[in-house]
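This is the structure I want to talk about, given as structure tokens.
Here the complex is missing a single protein chain, while all its other protein chains stay put.
The block that comes next holds chain A.
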Amino acid sequence: MAGAGGTRILQDEAVEEKGERARMASFVGAMAIADLVKTTLGPKGMDKILQSTGRGQNIMVTNDGATILKSLYVDNPAAKVLVDISKVQDDEVGDGTTSVVVLAGELLREAEKLISQKIHPMTIISGFRAAAETGRGILEKASFNNSKDKDKFRRDLLNIAMTTLSSKILSQDKEHFAELAVDAVLRLQGSGNLEAIQIIQKPGGSLQDSFLDEGFILDKRIGVGQPKRIENAKILVANTPMDTDKIKIYGARVRVDSMSKVADIEAAEKDKMRQKCDKIIQHGINCFVNRQLIYNFPEEIFADAGVMAIEHADFDGIERLALVTGGEIVSTFDDPTTVKLGHCKLIEEIMIGEDKLIHFIGVDKPEACTIVLRGASTHVLEEAERSLHDALCVLSQTVKDSRVIYGGGFPEVMMSNAIEDLARRTPGKRAMAIEAFATALRGIPSTIAENAGLDAAEIVTQLRAEHAKERSKAGVDVIRGTIGNMEELGIYESFKVKQAVLMSATEAAEMIMRVDEIIKCAPRKREGMGHGM
């Protein structure tokens, strides 16, 4: 802690850890995080309950690695590195958030053994780098691409979606949801713009009742006294104040000297609003959607004109609506001829459960769609949305990079065999590190098997033997508790996800290994945190 000879260099509460101790601290921290999410891996992985410390102590049930790690308060700096890679994995490819942390943890576990045998971390790192490169090569070779054949590709996508969903709460209805997700993503026609897919949660019913709607659903009410059903709708999407239209010029205020003038000004204001409404109606529309509130007065005008007015559609809703109907978001109304209006064939109010929603059918942009999730409770729905989001992300990434690979521990075992082969051909201490990398990779199928209550050692060794044969397609068959043919079982994964897992786990492990000193600065003093934290 203190510098030699009692001279303090750092601040009073700063902590400094060196050499072996530092390495210990970061390894232990990283492995603890990996062990924490380890049990959620694979189709038989378990969920975690997270209780927030905030007011209300909200509860969340999930087995999404990124969500778990995001919600944790981690103090260990090495653990933070792992949390970070999981988050990035989520942002980039959407799935594999648990795998990446587990793999990094396994790599560090193996590295620790080597370090205790007095092998220099830099030697281990260079071995790891060589191994990761070989692994990637193998991964690329084992992947296949069916994007030319439409039906086959669709089946691949379905399989990927099912594999992703099988580890989540949706696993009971995975066929159903896989269909939903694939349909939704294929509608995007390769644009990968997930914004066009809207997910609405509605408690009630069962998960099986969830459905994909080809139009757009807005969770809002139609104004009083206005038509509830419009065919061949012309929609004006706007972002404008429809409550009181204030003068925006700075410093403007009303100062009058008599009551009558107040009334005059009020009338003028009202007149202004009426003119605005008239201008809006002159666009020749029969539906008006505003981001901001619509007060009773303009609502009445719209009702008189037979225009459907929808108020307070939030920003996302407005943007999506503009996107799908092809209209532009309007804030001024002086030039009705050039404004692009949105179109759709039919707008009607529909009931889902007990709620009324507005349904836009036959929109211009066929890419858009809405998935309505039904389920027993909000927790279930939230987890369902997360799972579906994962699946959608993976699918949209797969549409972009259509290479596909078998799942169920197949790529890991295959890579590990190839890497072991590399180790045999590598002279010097690096070979030990390469071998360790192979062992770490086997940690993934072993964890999958373990979580399913199987004899992990038995399964993994069998897999290894199976992979020694040419062109094997063997992986862990969790359902039957043996090894099985991944192609027949339809367990597929996206190549991009697997590659990201391999590369970022290696990067993170390398980063943590390179550290030989940890300096924690004194935590910043916060007001009002005086007691018991």
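In this section, a contact is a pair of C-beta atoms (placed from the backbone, for glycine too) under 8 Å apart; a residue touches a chain by one contact, two chains touch by 3 or more; residues count from 1.
Operating definition for what follows: contacts and distances are computed from a predicted model.
Trainee: Name the chain not shown, per its UniProt record: "fructose-2,6-bisphosphate 2-phosphatase", "NADH-ubiquinone oxidoreductase chain 2", "T-complex protein 1 subunit epsilon" or "Cytochrome c oxidase subunit 4"?
Mentor: Missing chain, UniProt protein name: "T-complex protein 1 subunit epsilon".
Trainee: Among A:Met24, A:Val256 or A:Ile479, choose the residue that contacts the chain missing from this document, as touch is defined above.
Mentor: A:Val256
Trainee: I'm checking contacts with the chain that's been left out. Which of A:Ser171, A:Asn239 or A:Asn485 qualifies?
Mentor: Touching the chain that is not displayed is residue A:Asn239.
Trainee: Per the definition of touch given earlier, which of A:Gln397, A:Asn417, A:Thr447 or A:Ser472 contacts the omitted chain?
Mentor: The missing chain is touched by A:Gln397.
Trainee: Touch as defined at the start, partner being the missing chain; which of A:Met46, A:Ile59 or A:Met122 qualifies?
Mentor: A:Met122
Trainee: Tell me, which residues in chain A touch the chain that this view leaves out?
Mentor: Touch set of chain A with respect to the missing chain: 3-5, 7-12, 14, 22, 26, 75, 77-78, 80-81, 84-85, 87-88, 90-94, 120-123, 129, 194-195, 239-240, 247-257, 261, 264-265, 267-269, 272, 319, 322-323, 328-332, 334-335, 338-339, 393, 396-397, 503-504, 507-508, 510-511, 514-524.
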